[in-house]
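Working notes, beginning with the structure itself.
Apart from one protein chain that is not included, each protein chain of the complex appears where it belongs.
Then we have chain A:
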Amino acid sequence: MEPIHIEEVQKQLDRLANKEVYVHLETTNGAYASHFNENAYNVGAFIRNAKVNYLHGKIVGDNGTYRVGLKLDIGWVYAEGVNQWELDEQDRLLMAGHDREGRLMVALEISEQPFKN
């Protein structure tokens, strides 16, 4: 993955709008958060292969950290903290935010085909 290039990502968000797409959305601080730090609290959520059709998507942010919002007919998809992106060989838009040690903290991915289960 590469540091987010906001114009390039926006182009891909536009390409994937107004069609049936599959979304992987995830955030986590890891299953060991409270094991290594008793003051920490484990949180995480993921949705794999949510089928949506968004009206428009937008990436906003600066200083290397970005937010992405997808406006749906009846709601929103939102991710904060993505800082890297990639258009993979299957033309899937992968975005993620990693901490300094390279650990994934948040991911938002959009694909025209379902992600591998």
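In this section, contacts are C-beta pairs under 8 Å (C-beta built on N, C-alpha and C of every residue); 3 or more make two chains touch, one makes a residue touch a chain; residues count from 1.
In this section, contacts and distances are computed from a predicted model.
Colleague: I notice the complex is incomplete. Of the names "FAD-dependent oxidoreductase", "Bacillithiol biosynthesis deacetylase BshB2", "Glycerol transport system ATP-binding protein" or "ABC transporter permease", which is the UniProt protein name for the chain that's not shown?
Modeller: "Bacillithiol biosynthesis deacetylase BshB2"
Colleague: Identify the residues of chain A touching the omitted chain, counting contacts across the whole complex.
Modeller: Here the touching residues of chain A are 1, 24, 26, 28, 30-32, 35-36, 46, 84, 86, 88, 92, 94, 96, 98, 101-105, 107, 109, 115-117.
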